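Here the structure comes first, spelled out in C-alpha cells, and everything after it is commentary.
And then chain A:
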Amino acid sequence: MKKIKIIFSSLVFTASLLMSTIAQAENIKIGVSFRMLSDVGYKHGMLIEDTVKMWNSQGGINGKKIDLTLYNDECKSEKGVANATKLAYQDKVHVIIGSSCSSVTLPMVPVITKAGVPQIIPHSTSSKITMTGSEYIFRVPVSSRFYKIVQGKFTAEQQGKKIAYIYVPDQASMVFAKEMMKYMKDEYGVDPVYQVQAGEKETDFRSFLMKAKAANPDVIVLSGLVDETVRMLVQSYEVGIPKSVHRVANSVASKVEVPTNAGKAAVGVVYSAAFAASDTRPIAKKFVKMVKSKYGVTPGHDFSQMQDLLDMLKPALEQVNFTGNLAADRNAVRDSIANIKNFTGLASGPISFCAAGSPECRDGNKTPVMIKYTRGGKNWKTAVAGTVTFKPSDGL
Partner candidate 1 sequence: MEKFKDIIRQYPFLGFIIAFFILMAIPSIFFTDLYQSHLSSLIFINIIVAAGLNIVKGYCGQVTVGHVGLYAVGSYTAGCMFMYLGASLWITLPVAILVTGLFGVAFAIPSFRLEGPYLALATLGGGEAIRLFIENGEFFGSTYGISSISQPELFGITFDTPDKYYYISMPVMLIAIYFSFSVLRSSIGRAFMAVREDPISAAASGINVKKHKMLAFILSAMFAGAAGAVYAHLPPGYIHPNNYTVIEMVTFLAMVVFGGLGHIWGGIIGAVIITIVYDLTRPLYEYQLFIFGLTIVLTILFMPKGIGGFIDKYFIDRRFKKKQAVADK
Partner candidate 2 sequence: MLLKTKKLMKAFGGLKAINKVDFELPKNEIRGIIGPNGSGKSTFFNLVSGVYDPDPGSYIEFDGHDITEEPPHKVGELGLARTFQLLRLYQDMSVINNVMSGYHTLVPYRFIDAVVGRKKIWDQEKVIKEEMMDLLSFVGLADYAEMNASELSGGQRRLLVLARAIAGKPKLLMLDEPAAGLSPVNVDNLMKILMRLKEKYGLTLIIIEHILKVVMDTCSKVTVLDHGEKIAEGTPSQIKDDNAVIEAYLGKKMDDEEMRKALAV
C-alpha cells in the first residue's frame, strides 16, 4: 500500500504542474529573476524584499498591496528564460525586475516583449540588450557604450595610449575590454600593445601579466569578474609591474570585495561606475549608512542601482490606474515608467526614459562616474576622478 502511495504522490506532483495559480486581481504583482548565489546576491534579494515589505506596511500603492515573486536564475540563460516565462504567463506579474547577468537578460527580452510585460534591468550593462529595440525594456544602470567612452577618454587623455588588455570570457568583462579597444582604435588610432583572453575561472594570471609587462604599457586594463579582478590586481604587483603603470578595471571594481580583498593592490585603480560610496550628497550618505547597518557591507553600484530602481518604480506604479485587465495594466505600467524624467537618486546622474523602444530612450543613466581607490583593505576609500554626462545617442 505504501508503494502505491508513493507512486500516487508523484502523480500529484505532476497534477500540480497543471494547476493554474489562483489569480488575485486586486494586488500589484512584481516578479524578480536574479542571480542569488553569492553572499551579495542574496543581499540584493533581501533589499528588494525589505523595500516591498516597507511599501506594504505603509499602505501599499494607492491602497493596493504588492505581491513579490523572487526567483533565482543562477546567471544561466536557461533558468532566466524559464523564470521570465513563468513570471509573465503563470504568475501574471505587472512588471519584472532582472537580471544581473547580461547573458541572462538578453534572451529574456524577446520573451517579455512577446508577453507584453515591462522589465526593468538593475545590473546588466551590455549595450546589446537595449539595441533589441523592445518597447518593454528599461535599463537603470549605465550602458557599456557609455562606459567605454568615458573610460577610453579618461585613459587616453590622462593616463596614456600604450594599453595592454587582459580580460576573462565573461560577457560583461569581454564587452568592456573589446569596446574599449575599438574605441581607442576609432578615436585615437591606437592598437593594443598586448591583449589576451584568459580562461574561465583562471586563478593564475602571472604568465599573461609577464607578457603584458614585457610590452611596456602605460596602462593595463584588467577586466574580469570580482575574483579575477582581485587576483589580477594582486598578481600584477607580484610580477613587478611598477606602480606608475595605471591599472584600469571594469565596473565590477565597484563591488566591495575588490578593495577589501585586493588590499593595497587596489590603490590607484580607476574604474567607471554609476555610484560612488564616497559620494557626499546626504541621500548617498544616508543610503551607505543604511546598507552598512542592515546588510553589513559598503554598497557598490549594484546596491544603489537596485535602490534607485525601486525608488523609481514606486511613483511610476502610483501613476497607473489598475483596471484589472492584465494586458492593459502592463502597458499602463510600461508607459508610466517611460514617463520618468530626470529622476535623481543615488546614481551619478539623472535617469530619464522615453516612449520609443530605442537605446537612446531606454538606457536610463547616461552619467558614468570615474572613481579611484585611494585606500585598500577593509576601510577602503574612494575618490571621484570625474563625471561625464553623455548625449543619448553617444557611443551607438
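The rule we apply is simple: a contact is a pair of C-beta atoms (placed from the backbone, for glycine too) under 8 Å apart; a residue touches a chain by one contact, two chains touch by 3 or more; residues count from 1.
Inclusion criterion for the candidates: all candidates are chains of the complex that A comes from, given by their letters.
Because the structure is a prediction, the values reported are computed rather than measured.
Looking at chain A and the listed options 1 or 2, the chain it touches in this complex is number 1.
Of all residues in chain A, only 3, 6-7, 10, 13-14, 16-18, 20, 36, 42, 69-72, 74-78, 81-83, 85-86, 88-90, 92, 101, 103, 106-107, 109-111, 114-115, 128, 169-171, 174-175, 197, 199-200 touch candidate 1 in the complex they form.
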